[in-house]
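All protein chains of the complex are present and in place, except for one that has been dropped.
Think of it as A, B, C, D, E, F and G in the order they're written, each chain with its own count starting at 1.
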Amino acid sequence: MAEMIFAGFGGQGVMSMGMMLAYAGMLEGKNVSWIPSYGPEMRGGTANCAVVVTSDEIGSPFVTDPDVVVAMNLPSMDKFEPRLKKGGLLIYNSSLIEREGGRDDIEVIGIPANEIASELGNSRVANMVVMGALLAKTGVAKPESVKDALRKVLPAHRHDLLPVNEQAMERGAEYVSKDR
Amino acid sequence: MAEMIFAGFGGQGVMSMGMMLAYAGMLEGKNVSWIPSYGPEMRGGTANCAVVVTSDEIGSPFVTDPDVVVAMNLPSMDKFEPRLKKGGLLIYNSSLIEREGGRDDIEVIGIPANEIASELGNSRVANMVVMGALLAKTGVAKPESVKDALRKVLPAHRHDLLPVNEQAMERGAEYVSKDR
Amino acid sequence: MKVVFQRPTALTERQTHYCPGCTHGIIHRLVAEAIDELGVLDKAVGVASVGCSVLAYEYFNCDMQQAAHGRAPAVATGIKRVHPNNIVFTYQGDGDLASIGMAEIVHAAARGEKITVIFVNNAIYGMTGGQMAPTTLVGQKTTTSPYGRQAEHCGYPVRISELLATLQGAAYVTRVSVHDVPNIRKAKRAILKAFEVQQKGLGFSIVEVISTCPTNWGMTPLEALKWAKENMLEYYPLGEFRTPEEVK
Amino acid sequence: MKVVFQRPTALTERQTHYCPGCTHGIIHRLVAEAIDELGVLDKAVGVASVGCSVLAYEYFNCDMQQAAHGRAPAVATGIKRVHPNNIVFTYQGDGDLASIGMAEIVHAAARGEKITVIFVNNAIYGMTGGQMAPTTLVGQKTTTSPYGRQAEHCGYPVRISELLATLQGAAYVTRVSVHDVPNIRKAKRAILKAFEVQQKGLGFSIVEVISTCPTNWGMTPLEALKWAKENMLEYYPLGEFRTPEEVK
Amino acid sequence: MPKVEFERERCKGCELCVSVCPTKIIFMDEKINKKGYRVATVTEMDKCIGCAMCATICPDVVITVYK
Amino acid sequence: MPKVEFERERCKGCELCVSVCPTKIIFMDEKINKKGYRVATVTEMDKCIGCAMCATICPDVVITVYK
Amino acid sequence: MAKQLMKGNEAIGEAAIRAGCRYFFGYPITPQNEVPEYMARRLPEVGGVFLQAESEVSAINMVYGAAGAGARVMTSSSSPGISLKQEGISYIAGSELPCVIINIIRGGPGLGGIQPAQSDYFQATKGGGHGDYRLFVFAPASVQEMVDLIMEAFDIADYYRNPVMVLGDGTLGQMMEPVEFKEPKKRDLPPKDWATTGAKGRKRNIINSLSLVAEQLEEHNWKLQKKYQHMKEHEQRWELYKCDDAELVLAAFGTTARIVKSVVNQLREQGIKAGLLRPITIFPFPDKAFAQLPDTVKAFLTVEMNTGQMVEDVRLAVNGKQPVHFFGRTGGIVPTPAEIIAKAKEIMGGVR
Partner (left out) sequence: MAKQLMKGNEAIGEAAIRAGCRYFFGYPITPQNEVPEYMARRLPEVGGVFLQAESEVSAINMVYGAAGAGARVMTSSSSPGISLKQEGISYIAGSELPCVIINIIRGGPGLGGIQPAQSDYFQATKGGGHGDYRLFVFAPASVQEMVDLIMEAFDIADYYRNPVMVLGDGTLGQMMEPVEFKEPKKRDLPPKDWATTGAKGRKRNIINSLSLVAEQLEEHNWKLQKKYQHMKEHEQRWELYKCDDAELVLAAFGTTARIVKSVVNQLREQGIKAGLLRPITIFPFPDKAFAQLPDTVKAFLTVEMNTGQMVEDVRLAVNGKQPVHFFGRTGGIVPTPAEIIAKAKEIMGGVR
């Protein structure tokens, strides 16, 4: 069972990141749920979603003490880091966040997601860089499942974007494996 | 305690008859209540009101088993005669109602109210003819009180109508006293 | 000997509850005659509103729905969208249509909803005992404008036909009156045309009919006709405000 | 060196929640400038409606009430009747005013209610994520007209200014736009005039402002201004539809 | 010969028919019907021209006209 | 000499000011503010004519103009 | 002051005016039309404003505006019209504005009929609108009591900054009884310094029910609850009639209670120890009255002009300690003493 929160600015793709992961979990036959934050704070402000992926029945789909937090910007890290379970995992976007996380009872990984995405020539795939890292660190879903999910979710005329997304995931995975 | 129902066509003045009596009762320091039927049946159709005049506190102002029924037209008589208490009083307008009442456990009085009113030169005071009869038969209020009430309820510019109304009451009272 | 005038079959046998001389009765008959003449009685679905004509469902001899106060155009929309080939009409008073039902009538017209609205403007709330309507004339006394309607206090009467005529979806908008026989005949033609507009799928159609309320105006039926003619027609000019080419 | 342009005092310091380039911000400022110039900040009572401008009560630096969706004119009426000497205005979107609030705006105008209405027409429901409004242009795609608005299905956009101009109580009715600087300046003058009409007790005043919604139109702010100019102005011609003699 | 028929019990005595009859042959009966209304009636039926003005204005569809 | 002042943290980077400046001196900064927006700014302030076109169209009252 | 014979609806208007109400926004509907009609005549005489709104929706929102502007304001309607006001009522309660709302109930559901009924009890007491709010609800049983309660209602509304509803049925609105306008009990009321009167010389005021931050909205909700709790503790009102030794307690509100009072007397004549518990406030519901009843009570009988609404509150108050029975008539039919007596005997037969 993995209870996760994805958070960042609107436009950083945190909602679709969570959705993709839930989709992948479902493709693997797991029980999944995805709950978005919604409302006016999404306009310009920050957005987040809560994802549960588990082989058991999902009782509460609400995530109060996440196992994993992905923070794509500083306000998100400030908000969700304290909620992490002891021993949980915080992945943050070090391209936009300068501080390093203040807890020592959790695992913390910073990834320069925007830089890596820019290197790939598409700044919009920063989220998939983090996705790759997340999968590599947690194994919550297979990268192949996420790629399948991507294929199903992206409309056909956007399938040209598949390769760069997949590369982004791979670079993210590489980054965390070489990193530690 | 007197529980009374006044019923007739809209326009025959049954509502104001009841109201006047309630007013008179109040002027005599009694407890009174007046409940009108209301709604579309009043348009063209029949109308009625329920009046209670009593020295005691009024429990229910609804009149289910009246002591007195005043019926100004046939449908009203058909409707309310059966509800009269045993020993109760039915006063009906014999100018418009040909049948005589079907119960022998009540007192029944027919008054040619329209004829008497026409004799007085104002067909609209038929109701006050009946009022006079009612007061004479029951003593539920003093004729003076009703006259006072009339004076208070009629706007000043209509006070020229007072004499004919008073005459009507007197003729009604006479009719029932000479009648039996 | 031929019958030259008789009860239309689109009216039930039921006697109306309207006051003596109330022109609601005339308008009912005109609508029924139009339905008869077009032969659409078994396709017609009428919507009764809340006002003196609330019991219209007892009088029109076709399928009927009774709508909440002001909402007849929405109810008619629901019906028409389900049965686009039926002839759907509403019958509404001025309190119903021009006061509480303003949003519904404007939007039905704006949508070009293919329904026909019979709008009975008697400048007052008849059913509830003579309160002021949005159509009550300036100076007119009603139970809620006991000192006469004052423009400074509650504005000017709404001219529904003129207002709806600003909407492109309103295909046919006309105002007629039933204060005398020639006008009754014209009103009949307008109602026929309105149904025709619906049959041809040209859009929304409304016939505003200047009507009377002898009871709440405090007049005899005859005085009421006269009052309607002399006072209402000036503020509410008769005529067609929008007519589609196809029925001109 | 003199300040020639600065934040009006009738705006609070609070940053708006509007999307980048949304012209709601411009219109807020114009209203605030008008209030400043007339010196009525401490007499002004604003009514925020439900739409993206729901938080207007955080931005205007005067007494404010937040009204239910569409009901701002009724709320303003309540306020104005209690305090006839205050300056009462509503700030409403097109979904709010022209859809759910149609009855309220028409009747406030018909009553000649002495309030000022700022009507922000961006041809869409911004707040709720881009659904069709009664003002959405034919062919325009929205989340509830995903195949483009089809006149045959849901009619033609409502021209509020033209519609209200049929009402005698509507003293001042005008349509302006904020798609470029000259028009912004004209819009400002219109808003000033509308408040003036209220101050003079001449009746109901409304300024319809053609506005943008870059977010839900799916455009950059600049593209949105261009789209407004090129597509909206044709259907919604600018100009004064009713002007009292006193302010001509 | 033209003629009119009144359905007595439907008549509400509004007198609108009386007011429009070009031949002035409709008058109000003294007797009331069950609802209590004086009803409209015609005695000089031969004067009727079958114009149906009366029926056209009658709000209660009381009148049938033959010609 | 005319000049403009931008309140950086209020700017939402909509670029409307850029589009109307007759002297074309407004451009978007590379750096983002706390909300994550690239902000409008002027470097060649001496070219500013104080026309306030930028401020007039700015939806966020970012700009103060001096003359 | 001398007694006057007044129609319930007109007495409502007069009572409001004497309580300082100067603004009325309403829309005609039977059986309460005499309220707006009376106000239309009288308010201009006392310098107030009567305005007929275009609908009940508009009327309640005018009330919102006027209440927010600091006025004493009232609206009145009957069942379908009250349903239309539900959104507005929720806004008024949410924004904590004082006002008085009259519902002269008629038979439902839908267009129903125009005869008297009590079938809007749930709507009034549980909140027909959305969200966790409560109205303060009075249920007078006579024209005099209605007058007294309305005169107090404005103070209560101001005191709690909460809408007060007065429920009557069609009979109460239409009937005439003698009334006396007595000086009502006054409360100490703080100035309405929150009202939107123009911000001259003070910080601006905002009337609002929106709270986009969930934590703030929750706090607001608990604040409202505290207010309702306060009402429950301090404002319950009821009348007990012959309950001291009662074995059967009949519970009834409004005009129905008057019938039941007669029934109590008749039952006692027939040897059944009956009593009447008449809630005068139905929110807050008089639980306390039930707690005070003697041990003699063996059963309850709730009588209503509906299919069983207040009976739920009675059951909640009794909490299983005694059986609670119900007798109701609907659609505009007023229960007769005879049928209530029959029901009571049936119950007491069972209990004995």
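Quick notes
Following the convention adopted for this analysis, contacts are C-beta pairs under 8 Å (C-beta built on N, C-alpha and C of every residue); 3 or more make two chains touch, one makes a residue touch a chain.
All figures in this text were calculated on a predicted structure; none of them were measured in a lab.
Only one of C:Cys22, C:Val75, C:Val197 or C:Ile210 touches the chain withheld from this view, namely C:Val75.
The chain omitted from view is touched by exactly one of A:Val32, A:Met72 or A:Val176, namely A:Val32. Summary of contacts with the chain left out: across C:His107, C:Arg159, C:Lys188 or C:Arg242, the touching residue is C:His107. One chain is missing from the display, and on chain C it is touched by residues 41-45, 47, 54-55, 57, 61-68, 71, 74-83, 86, 103-104, 106-107. Where chain A meets the missing chain, the touching residues are 19, 22-23, 26, 31-36, 38-40, 58-62, 64.
Where chain D meets the omitted chain, the residues involved are 50, 54, 66, 68-70, 95, 99-100, 102, 125, 127-129, 131-132, 134, 143-147, 153-154.
Note that in this section only the chains that are shown with their structure count from here on.
Counted as hops between touching chains, the shortest connection from chain B to chain G is 1. Shared contacts of chain E and chain F, meaning chains that touch the two of them, come down to nothing at all. For chain G, the chain with the farthest CA centroid is F. Annotation for chain A: residues touching 2 or more other chains are 40, 44. Residues of chain E found to touch two or more other chains are 12.
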